[in-house]
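Okay, so here's the structure we're looking at.
Every protein chain but one is kept in place in this view of the complex.
What follows is chain A.
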Amino acid sequence: MNLALPILVPALPALGAAAGLATGRRHPGLARPLAVLPVAVSAVLAVVTALHLGTGTTLDAATRLAPTGGPEISLALHLDGFSSLISVLVGLVATCVQVYSTAYLKDDPRYPSYAALVSLFTAAMFLVVYSGDLIVLLVGWEVMGICSYFLIGHHWEGADARSASLKAFLVTKLGDVPFLFGLFLLGADAGSFRITEVLRTAAAGGLQHPTLIALLLLAGVAGKSAQFPLHTWLPDAMAGPTPVSALIHAATMVAAGIYLVARLLPVFLLSSAALLVLAVMAAVTMVGSALCALAQDDLKRVLAYSTVGQLGYMAGALASGDRQAAVFHLVAHGAFKALLFLTAGVVIHAAHTNSISAMSRIDGLRRRVPDAYWTMGLGLAALVGLPPFAGFFSKESVLTAAEHAARGEALTGHLGPASAVPAAAGWTVLVAGLLTALLTAAYATRLWLVAFHAKPVAPAEADAPYSPEIDEADPAHAEPAAMRWPLWVLAVPTMGFGLLGLRTDWLPRLLDGEPLRPGFETAVLGTGAAAIGIVLGYAAWRTATARAAAGQPATDPGRLLLGPLHGPAQHGFGVDRLYSALFVRPTAAAARLVRFLDRAVVETYVRGAGAAPGWLGRAVRFAQTGNAQGYLSALLAGAVLLAVLVAVGS
């Protein structure tokens, strides 16, 4: 097939970003077409590329980029079913987000740079997906990181946006350093940075340090995909504009870590220790983030914690050795979570607040934003995993993978032996996954009921939490067409994507070819857990509403469900405080010590070195009286002295 197509896919948004940055200030009218068109064309090209490539085939092309003396770095393309699928998702979500942003950030003075950064981000994500070389992949990976930093800090007037962007950058970089070393080690062991070469070497057993490599890579994956213990940046990243949350912090960037592990799964399968670590990481992330989501009051933070949890599902599927299920859930989740964030943006615009308890006091919110109300319902149903929405099938495929792994029959396909996956990993993921399904259903129900269905008991308070995005749209026109249509476009895969996995000659043929049909036991268990969660959430909401109606202070259903856990869960179980005590404060203290040493010790020497010549100069200046006779006397005295010295010396 023509190589220009897949090359244009990442190149177009990058060029669009450059053009947008160059012309944004002088020709603001060009910003919108420059933002939407390249991304939309890339999305179309990604679809065309996927169709050209067809199923079951791969495309590899490479040109040497830099001879290094060691493993060479090449500009390589590697297209297969996985990259096709994810690039289509990225293109779809990015186009929706760009169209949505034209309305959402209509009056934002920094819209051109914002749109350019979103385009650049999209280009970087395409690069990550299409790259066949680990170093080129790393370039895209880091470009995404810096774009994420800028976009989270879009409202940099606010201190929380500034600190959140810095936190996101530092935390993900903390994971990226070991990731870089992991890549180097992998390249050194395999003798090449080409992914195909690496996988061939891994299959032939040629890697000398699989466990070390896998653990180092996992650190970067944990940072990028917001897995415990590096998940803390994602909830704070919600300080960015909502479309950015939809694109970066739900659908694509956080998925990059999962995609990387899926690509390199044969390497991970060589090390059962790494798989076990990944399973525990995923389990802790899932359950913890679901509990946190139940306690949050900020709509976007609920969604952020649910993103963390759903990424935990994907990591769990990978720990069970089934990359198909992980990518299936990745794509389904990308669609419905982008949808959820975009609807959240509409709702926040209309309600002028981020707080769901404040939303509950607004009368008729759901009548004001009917499209967002219905599509958010669809998104939440997919998140909960109700059949026949996409989330049901993808989550069941994850649970099926975990169940198979627990029975020692991991669905690794042709990538490795089923025995490579420890049964403990499967059990961990399965139990945590079922528990999370219950909790997810509970917090989704709570979110839905509290935000839209509460009866207003008191007039809206003036002290509702401030959202930097208010006043950007008139509440009467809270749903302009550019914000309404992306919702319905994304609602289509949210509803129908899961059905593609039913037959092995549909979606699975594009991937590894294993069936993606939900297993009977896990389907019953998972749906049962979700049903229990919904019932619990509904019961708690009824109790809370009844109490409020009886005149008692209004309580949050989440508080009723969580009991004593509510306080810690609201603050992310104190992980931030722990990190602050463990890392931030020692670092700040070290910085203060360095400042003291610099000011009090080093500078004293410097100042002394300057002061001594100063004093000497002042002493010499005393001689400079301006009296010519004085100078002449000194001259004569010197001459006489010299003469005497010469006379005595000779």
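The rule is short, and it goes like this: a contact is a pair of C-beta atoms (placed from the backbone, for glycine too) under 8 Å apart; a residue touches a chain by one contact, two chains touch by 3 or more; residues count from 1.
Criterion: contacts and distances are computed from a predicted model.
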item: Undisplayed chain, where the name is taken from the UniProt record, one of "NADH-quinone oxidoreductase subunit K", "Sugar lactone lactonase YvrE", "CHRD domain-containing protein" or "ABC transporter permease"; value: "NADH-quinone oxidoreductase subunit K"
item: From A:Val44, A:Ala273, A:Val524 or A:Leu632, residue that would touch the chain that is not displayed; value: A:Leu632
item: Selected from A:Arg26, A:Arg367, A:His414 or A:Arg621 as touching the chain missing from the view; value: A:Arg621
item: Missing-chain contacts mapped onto chain A; value: 607, 610-611, 614-615, 617-618, 621, 624-629, 632-633, 636
